[in-house]
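One chain of protein is taken out of this complex; the other chains stay put.
Here is chain A:
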């Protein structure tokens, strides 16, 4: 696992801990190792194929079903595995301006706004805490790290958020979970690895702390900040339960909540707003294709960000594990 940091930004020179020796990428078995037994190889192969299939088959089935016509779905008796046609009508239905379109907008807004708030505040605090010996450093660090040990209960948190008047506001989906101390520790560890001479020379040239942060630290740590930002974004997009607690207004449901009510609770929210409840038009329960299209819409952001995160998260996880 020697993912290089080249994907997102330039490879930072100083702070990257010395890379581990590259594993045998080329596929060389070391000479002392005994040749693999056929049974062992077969067993490994079976396990790996099963693992990969367990992830890919559901994704495939959902995607194909979402693009299948009603006839194909009826013929298959449910989920479709073999694509026969390309029928985007399910997607047209859900993006017709109904509840799902709205939910996608809400979730996008929460994700963008939340990630911005989280990232800015986390980076600022990570920098503020990256200088051992500064005023209040030990106390503040303790204040942040203590959150790993003590947790507020559900009830007082609920009362605080509602007491602040955040109920039915999208800020209730952002502020309570805006700071991940874990992410903060990851960024802070990275900042602390930047050589002090670099900062000292900037200081001699008259740079203030904010300038040092924006012009020296940020360019050096683009990669790690991007990864933390993507983690925040995935967290906001995926959040479900906070909307159960704080959002009562149907028009403000995020996508996860709608997906839940669509599929798991078996309800049928009206698909295209008021149009469905016009006299003479029955509000159909969502067809399987429509349901699966909602699943696809919910999955897609995770799949889009995934390649960017994937090559970096080993580093993040490890840095966080050796927090200092």
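What we mean here is this: a contact is a pair of C-beta atoms (placed from the backbone, for glycine too) under 8 Å apart; a residue touches a chain by one contact, two chains touch by 3 or more; residues count from 1.
Basically, contacts and distances are computed from a predicted model.
For the omitted chain of this complex, the UniProt record lists the protein as "Sugar ABC transporter permease", which is one of "Na(+)/H(+) antiporter subunit A", "Cation acetate symporter", "Aspartyl/glutamyl-tRNA(Asn/Gln) amidotransferase subunit B" or "Sugar ABC transporter permease".
Set against the missing chain, the residues A:39, A:149 or A:204 yield one that touches it, A:149. Panel shows chain A; residues 1-2, 20, 23-30, 32-34, 44, 47-48, 51-52, 54-58, 61-62, 76-79, 81, 121-122, 124-125, 127-129, 131-137, 140, 143-144, 147, 149-164, 175-179, 181, 184, 196, 208-210, 213, 234, 237-241, 244-245, 256, 259-260, 263-265, 292, 295, 298-299, 302-303, 305-306, 309-310, 313-314, 317-318, 321 of it touch the chain omitted from the view.
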